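Apart from one protein chain that is not included, each protein chain of the complex appears where it belongs.
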Amino acid sequence: MNEYSKKILKVPTVTFVREQDQGKQPVLDVRNLGIDFGGLTAVDGFNITIGPTEISGLIGPNGAGKTTIFNLLTGVYQPTRGSVLVNGIDIKGMPVHKVNKLGIARTFQNIRLFTDMSVLDNVKVGMHNDIKCSFFESVLHLPGYYKAEKRANQKAMELLDFMGLAEFADTKAGSLPYGVQRRLEIVRALATNPSVILLDEPAAGMNPSETTELMHQIRRIRDTFHVAIFLIEHDMNLVMNVCEAIAVVNYGRIIAKGTPDEIRTNPAVIEAYLGKEEGDANAEG
Amino acid sequence: MKKLNRNQVKNASTYILVTAAFLILQVLSTQGKLNSTTKGFLVPACAYIVLAVSLNLLVGICGELSLGHAGFMGIGAFTGIVVTSLLAEAVPNGVLRLVMGMIAGGVLAGVVGFLIGIPVLRLRGDYLAIVTLAFGEIMKNVFGNLYLGVDETGLHATLKTEGLTLAEGGKMIISGPRGATGITKLSTFAIGFVLILFTLFVVQNLINSREGRAIKAVRDNRIAAESVGINVTAFRMKAFVVSAFLAGMAGALYAMNYGSITASKFNFNTSINILVFVVLGGMGNILGSIISATVLYILPEAMRGLQDYRMILYAVVLILVMLFTWSPKMKDIISVVTDKVRGVFRKNEKEAAFHE
Partner (left out) sequence: MKIIQYLINGISIGSVYAIIALGYTMVYGIAKMLNFAHGDIIMVGAYISFCVTNYLGLPVVVSILAAMAVCTALGMLIEALAYKPLRGTPSLAVLITAIGVSYFLQNAAQLIWSSSPKNYTSVVTFQPLRLAGGQLVITGEVIVTIIASIVIMVGLTWFTGKTRTGKAMRAVSEDREAAELMGISVNKTISTTFAIGSALAAIAGVLLCSTVPTLQPTTGSMPGIRAFTAAVLGGIGSIPGAMLGGILLGVIETFSKAYLSPQFSDAIVFGVLIVILLVKPAGLLGKQVQEKV
């Protein structure tokens, strides 16, 4: 990691940090982030700081640039302006897999599982950098291989059990129901030992009871693994109940930041969601 | 871990089947039940099995289409020939010499695979396919014009058309378009069998490890694989190099079975044939590759009695098999038939579903 500048923040612009995390280094510190596609500015002036155990949300109308922001945070896109610091390290120019190693994991809006592999193997792929087993140990099946595999199986089963997916361990990931696939993506992200997890519409396609279950699980993940969670979601019930802080984007810019209560009553947010005339409606629409 | 057990059973059954086939053929051979033509098939069949399994690692497991596998086979073949002929006096034991030749061939093929992999593996899909095709043709072209000989002053090589002039008592090993001649036939069926076992060991172990999972993950979803911290290029490279290494070993085995061999053997058609073995055997299915390489190698040879018609029949069989196994309509028809069969054997229904 030495080849990347280790810029530890002097004065974090604390916005999304819980009380107990005050003074600790934020897991995610984004400054003035922006990207242009051709002549089109997709994201601009995006600032956010997320503390080590924060659950925060990113909301906004369709096409506001939410997924683009996730792609910028994970190194899929290189920003035109600004910087992203994961655990204090600038990800500028890093390939996606190195950004992940810094402690940022994600799920995808259009589920991206390893469909031809078993559920257990999907999780073990997530543990890729955690499994200490050299190429030759693998190819020759030396004792180190069996030790590493045993540990990996154990930990993967624990993670699956945690999300209530243990029964599916041997099933092909592609044949799972939609809601289960979404949860498996979360397990896979967790398996990379992240300090912050980005969830891109985790409740999309879930029925109300699954969504309620998911809300509990998101909190349990934070409390058990002490990770920060940053999620994009259209289900306002989930966002307002789970998130401790919310950022609202529209046309690639943050239009509001604050607690769920502040967001609910923010006129700019209501306008973005419902248009100008219906100023009295609430943001949940 | 039910899953792990099932994998282990699958792996073990592959070893057992291969060993059984070897023992049966070996017994038949020692009893004189095999004619010389059949015996002549044994070593090339072993080489093609190894080539098919190694290509399956690349095409089936890693999901990269390669049309230049014969190029690596050629590197292994010519390296093996040179190394064994240089060691002719230093290592009198033929088996040991062949093994050294195969290892040298494999290593050089692997190194070349690594070197061309650095730029080439940035490409994907059909573009990677065409570049590997180009690589195979370049290799064929280079070997077809390589003159290599040895005399008391050492090893000499040139790519010039006028060839080499060696000191008295020198020996040409590779003579340009005429290829390598005067090869000592060191390959035996037993060594071929051992190479198959080695290949199975490497490939199956690899598939069921951290490395193999990463390779499969890259195939299934590259973007997701990156997102969980897998260096996609590194793992495509690993699959590519291992595949080239095994193909190189197989090439050495193949070449040392003949008295002479030319570069034109390692052409596009050979690459395509190996690919056909892989696809018909089933993508990612190792045992399938072994069976299809054996059957498809023997089939045209066995049909020699049909003379001119054999290759056209082979072509028809190939097309029909593809249509029957892949066509959606055919799949429907087949599933209707199997459903009926299942209806008759109701008792076995559970079992059948388990196998699906």
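Going by the order they are written in, the chains are A and B; count residues from 1 in each one.
In the analysis below, a contact is a pair of C-beta atoms (placed from the backbone, for glycine too) under 8 Å apart; a residue touches a chain by one contact, two chains touch by 3 or more.
Computed from a prediction, not measured in an experiment: that's the story for all the values here.
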Of B:N145, B:T158 or B:T184, the residue in touch with the unshown chain: B:N145
Which of B:A157, B:A234, B:L323 or B:V336 contacts the chain that the document leaves out: B:L323
Residue of A:F46, A:F108, A:F230 or A:Y273 touching the missing chain in the full complex: A:F108
Full-complex contact with the absent chain, from B:E89, B:E168 or B:D308: B:D308
Residue ranges of chain B at the interface with the undisplayed chain: 59, 65, 119-120, 122-123, 126-127, 129-131, 133-135, 137-138, 140-142, 144-145, 159, 161, 222-223, 268, 272, 275-276, 279-280, 283, 308-309, 311-312, 314-316, 318-319, 322-323, 325-330
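We adopt the following convention: only the chains that are shown with their structure count from here on.
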Chain A and chain B, separation of their C-alpha mean positions in angstrom: 43
Interfacial residue positions of chain A with respect to chain B in the complex: 74, 76, 95-98, 100-101, 105-106, 108, 112-118, 120-121, 124-126, 128-129, 131, 133, 135, 138-141, 145, 148-149, 152-153, 169-170, 188-189, 191-192
In the complex with chain A, residue positions of chain B that touch it: 1-4, 202, 205-206, 209-214, 216-217, 219-221, 223-232, 238, 242
